[in-house]
Structure formats: structure tokens, C-alpha cells
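Scroll down for the structure; my scribbles are underneath it.
Removed from the display is one protein chain of the complex; every other protein chain stays in position.
The letters A and B name the chains in turn, as written, and every chain counts its residues from 1.
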Amino acid sequence: MPNVAIRLPKLGESAAEAAIVAWLVEVGDRVEPDQDLLEVETEKSVLTVTAPAAGTLSEQLCAAGDRREVGEVLGTLTTDGDGDDSPSDDNDDSSADAATTAPDPRAPAAPASPEAVPTAAPGTLFPLDAESLASVADGTLDESPRLPPPARAHGHGFFSPRVRALMDQWNLTPADIAAIRGTGRGGRVSTRDVEQFLDGIDPATTSLASPMRVAVADSMRRSWTRPVATIACEMRMDPLLAHRRGVPGRPSATVYAVRALGLALKQDDRCACRLVGDRLIHPQSIDIAFAVEIEQGVRTPVIRAVDTLGLEELNQAYDKALPRSRGDLGNQDDRSIATVSNYGTFGITWSTPIPLPDQSLILGLGVVRNLPDWNPSSHSWDRARIAEMTLTFDHRVVDGGAAGRLIMRVRDLLHHPERLL
Amino acid sequence: MDQPIEPAPCDAVAHLQWMLRARLLEERLSSLYRQGRIPGSVFTGRGQEALSAAIGMQLRPGDIFAPLIRDMAGRLAFGLPAIEAARTYLGRITGHMRGRDGNVHHGLVDQGMLPMISHLGAMAAPCVGILLKRKITGALVAGDQCVAVVCIGEGGMQTGAMHEAINLAAVERLPLVVVAANNGYAYSTPSHQNFVCRDLVDRALGYGLRGWSCDATDCRAAWQTVAQALAAARSGDGPQLISARLLRLAGHGEHDDAAYIDPALKAAAVDCLDQGRQLVLDQGLLDQAELAALHTTIKTEIDAAVDQALGEADPVASDESWQIFADPILAAGAGAQA
Partner (left out) sequence: MSSPEATTYLAALRQAMAEVLAADERVFLLGEDVEDPFGGAFKATKGLSTAFPGRVRNAPISEDAIAGAAVGAALDGGRPIIEFQFADFAICGFNQLANHAATTFWRTGKPCPLVARLPCGGTPGGGPFHCQMPEGWLTAHPGLVVVAPGTVQDAYELLRAAVACDDPVIYLEHKHLYYHLRDPGFSAGGPLLPLHRAAVRRSGRDCTVVTYSAMVQGALAAAEGLALEGIDTEVIDLRCLKPLDTETILESLARTGRLVVASEGWPYGSVASEVITQVCAEGFHLLDAPPRRVAARNTPIPFHPALWSAHRPDANAIQEAVRGLVNF
């Protein structure tokens, strides 16, 4: 003899509540299925609530004039039978439960009973419990494992449009904010990360970078987007140093190296190509730059067609190309196919200079040192003047073998300076 | 109320003049279309002028007129300057529609002539709405009400819009006069494929309103029928339905040669304009010479209007405001971006 709650059904499209007009059945009265139990009045109309099953009204939980919300219990009906085939009273308004409620075979109208009709919880069209609600965002229903958000393939990670705008506003490049440890998904740098980074910089500790500094920085940043590799070899400098004494103007080792590199590339220009997409761009003229330190930066003046100039002419062209003043930025649009850097003038043994953004090669000369050199014919140690020579190259264009052959060819020419005249 | 209504006196010469104005204006516009000087098409009311002019002439200030495509005569008689018709066909910036709408889609809203939209039947409900608003505000004078005339064809009579509007007018007992010109063809579709009742006037009974039927190629019949229906509506008799039989003596538009029209119908067709000319001759109102002079006078007047419109400016896209909102706040604020 289970008890069934008589609830206020949802009587209309928009009804939230109703007023009780009158009970039509008293406690203890027998009721038949679908019999009118009480009258209620919504904003829209007066309607009756009916019995879901046969039984006896055991309780009235409201009286005429009371207001009740949809779903509230109005009274209790003690139904006939053992309960197995009676409407259950544990309806929790869950649609899933309601959908599986078996209709009462003895009550043909059972589906119309208030218990059997599922309703959304009254007044909570937007409940927050995750269980009863399906995620319906934008048709992508399955949020199960998926690929991570795309990262850009060209050298740096993803920046949102907003982070990019912020970087533009402050003239920042990804390199400038490389120090930021991103707090976003997958270590992404978020807008807030950038803002905090900038907030953390004390203006008192900063100074304005010179235009030269900014230009070099920009050039090196662009250069660094490529995979570069470096190879090195030792070179005897005695022949070169002896030879220069006999050449008017006494060309420096840099001039010799420019000439030697030029001749080597003239023989095979493949190492000096640039790669754009799937095209190799071949040099049309053996124009070679050399690095010169000036105030707060580096310049790379260009000597044109070095393959056509003898050492003496080359030396004159070299002198002419040297910066005239400390602020002389030269012609920054000067194109060349490779650079020679004589970092040995700073006492440096070897280095890995970075090729300019529009070049694939940079040749470096280390400091000349007096070193013992094994003389196999005399079986003795001779004194020799030796320098390291490096070649740094864009590995997309040049492989180790080709680079090695090129640097050996250059060394061979420098060991025999008479061939450079 | 089924008392017979006193027929109105008809000035046959004036009636003929309005018919002639419409015919000559549309012939000129048709010619411009054939010269490639009018975008879209030209839609004429050839053969329907007697009915249309009878409506335009018998409406009064304060009445509402919702003409359809074949109502040039009615529009002119109601008060539309011929030059406005030409401007609209040409899309001139000087016209009411400023090139934003064209050909037959124009009106004089402030004078009560509604600018039709293309959707057949759609003009009836606005007429009902105007009458209903006037009824609610007490502007319908008992016994001498303003009326709204909505023109439709036998094709448009089959729309749900027409049905809904007529029924609403009947329920509210409004002075709406529906003039259904049954010109035999809805574009190319003959009447028997549009409806099967004996005469569209039979529908009046179904709506509970009074019906009138006439041969509208007969100028006098057209005039008298319109007169009686208007008088009944003004007197408070509720909506009226006129079923006017005639034949479209042209294509749907000037792009259409109307080859589908039954040759027997064409052969037997009566041109209301010829009938109107004969009428004034028979009645001794004009002689042949006067008739010819009238023709010349009207032709001169029409040509002057069209020529003036031809000389006027087209809209310039860069000068167009593209302003969609009437409300000053919206127009000043979000209008343009919306």
C-alpha cells in the first residue's frame, strides 16, 4: 500500500506556480484513477489535478488559498496493490528516471499522471549540477582527448591575437619575451604573463638602445630563425704574413681571407645560395662583406666582385669601404653573399659568428698564435704561426661535407697566397 | 442592407481622359523599355484602365488606395503626377523612391496611396489595419466613412494573405473594398487553374460580405459597380468584394509576349479604351475631331512629363546614405553599422 505524492503539475507553457482553489476529495475518501482531486488556479486558468491511480486520499498538504510552486507536493494518496505496479513516489524530477518509469497496466491514463510526466525542476531552468545537464556547446559534444591546439611551425610558439597586439604595442619580438615562463596551456605566454613581465621591469634600470643596436638585434633575430652549423680548421699563417710584406699597402689577413673565399666561391657557388621555399637563389656576383666594429655595434661593408680584383685593388677597395665615422651606418641595403669576420683581432681563438639574414655563410679568423709545429722531415718542433678558421653556414643550404670542402679550399689558397694575386 | 444604391453620375469624358493618360504613359514607358532605357521591366494595365480609373476618380481625400501593377489609370486619377511614374520606372533620384525601389512599387503614403510590395495579397492587410486604427480612434464617420480600396487580380485572390485580410475586415466590419480584376491569366496560368468557382464574387457569401460583379470592359458598368460598392462601404455596410471580368491586353510585363493567351479570347477581346471613345461619340459628348485633339493634348502632356524625368539625375551610389532606420536615435547611433 505505497504512498504516492500528489504534486502540482506544470499546467501550461510558462506556469511557475498556482493557487489552490478547493479540494474535491476529503481525507479518507476512495478515489478512482483520473478522478479530480483538487482545483488549482494558475495565472492562465483554473484546472483540476487528477488521481494517478486508485486508492485513498491520506493527506491534504495544502488548503484553499495557498500558493504552491510547480512540483510541490499537495497531498498524499495511498494506492491499492503491493506497489510494484503503482506509480513510484521517488520521482526526483530526473528525466532519465521518468523516461524509464513503466506505465501502470491497470491505469491506462498512467502516462498522464503527474508522477510520470517529467518536468524540469521548478524555477531552476539553469541549474548548475553537472549530472542533469548535458554540455551542448557549439555542437562539439565530445570533449574527450584531442590534439593540442596548433603551434606555429616557423620558429616560435603560439601567441594569441591579443598577446601579439600587446607585443606590437611595445615593439616586442618573441625573443624579447623569451624570458617569460608562460602560465597558459602548454606553457603558452598569456596576456597576463606579458603584462606582469613588463610590470616587473624597473625603468630606472634601463637605458635606450641605439639605433645601431636595434638594427643589429633585428638582423640577428632574423638570422637566428635558421639552423646554422659551424666547422673549424687550423691554418698556418706564416706564408700569408710573409707575403703581405711584399704587397703595396700590406693587406690585412681579412683582405686575404675575402679574396680566398671569393675565389673559392667563384669555383663553386652552391654554398653561397639562399633558400626560398623550394628554390635555390644563386649569387650573380661575388660580393663579400667584412665585419667591422664601430661604436655600439657591427657594420658589414661590402666589396663588390672580389673575384675580379687583385690583392692590391682589393686592399684599396677595402680601405674605401671602411666606415668613415662612428655613426656611419653605411648603406644597409648593400647585398653580399658571404661575410668574413676577423674576430682574432680581439684575441679570440675561435667563435661561431652568425651569418647575416640574407646570407648562408660567414667565415671567421681566429687570433694568430705561436705554436709548436711538428716537422716530420727534421723530426723536431718548429715554431709556427697558426690561427683557427671557422665557417658557419645555413644548414638548410649547405651540408657538412660541402662546407668542409669549401673551408679546405680557402685554407689551401691562404697557404699559397701567391695564388691570390 | 440590401437596398439598391443610387448609381453615381459618370463624367464619361473625364473617365476617358484618365484612361487615355494611363494608356499613353504606359505606351511611352514601354517604348523606353524597348530602347533599353528602363531597368527591370514595364508592367501595363492595357485593357484594365476603365476599372482602374473608375476607382481612382471616385476616391476622396482621406480614402486609402492600394493599387496593384495594372492600376496606372487609378494612380493617376487618384493624384499621382505622371512624372512620378516615369521617375520611378527610370529609377531617378528625384522620384519618391529615389532609385531604392522601382517600376510599380511606389505610392503617396501621406495622401493615402500605399506603395505596393511584390507579394500578392500583401496590400490588403495594411488597408484593413488603417481602417481598424481609424475605427479604434473614432475616425470613421458613421454613414459616410472613408474607405480603403485594395486592388488584386484573380491570381492574387488565391493567396492566404488575401483570405486573412478579407476575413479580418469582415469580422471588424470595416469599409474595405476589394477589387478583384479577373483578367483571365495569372502571369501565364489561366483562371481555371487558379480557381473553380463560377465567379469570384461567390466568395463574398463565404466571407459574409457583399459582392459585386461586372464586365469591366464596359466603362459604364465598371464605373457604376465601383460607385455602388464604394457607397455601400461608406454607408457602413462592411467590406465589399467586386469581381470584375476583363482581359489583359498585354503580357504580364513588356518582357512577356503573352503567347499563351487563348487566340479566341484575344479575338473576342474588347478594349475598354475603344469602348470609352465610342461612348463619348455615341453620347455626343465629343466629336471625332475633338477626340483627336484630346488625344494630342494628352500625348503632349505625357511626353513633356516623361521627357523631363529622362533629363533628371540618376542616384549616385556614393551619395546614398544606406540609412535603414527612421528612428533618430538609431539613425544617429548604431544604424549604419547594423
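Keep this in mind: contacts are C-beta pairs under 8 Å (C-beta built on N, C-alpha and C of every residue); 3 or more make two chains touch, one makes a residue touch a chain.
Here the structure is a predicted model, which is why all the values come from computation and not from measurement.
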Options A:35, A:60, A:78 or A:190, residue touching the unrepresented chain: A:190
Hidden-chain contact residue, picked from the options B:40, B:79 or B:115: B:115
Residue, one of B:134, B:210, B:234 or B:277, that touches the chain absent here: B:134
Residues of subunit A (touch criterion as defined above) contacting the omitted chain: 10, 13-17, 43-44, 67, 69, 95-96, 98-99, 117-120, 123, 125-128, 130, 132-139, 143, 149, 160-165, 184-185, 190-191
Where the unshown chain meets subunit B, residue by residue: 64, 96-98, 100-101, 105-107, 109-110, 114-115, 117-119, 122, 124-134, 136-137, 160-161, 164-165, 167-168, 171-172, 324-330, 333-335, 337-338
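Just so it is clear, only the chains that are shown with their structure count from here on.
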Chain centre separation in whole Å, for subunit B relative to subunit A (CA means): 68
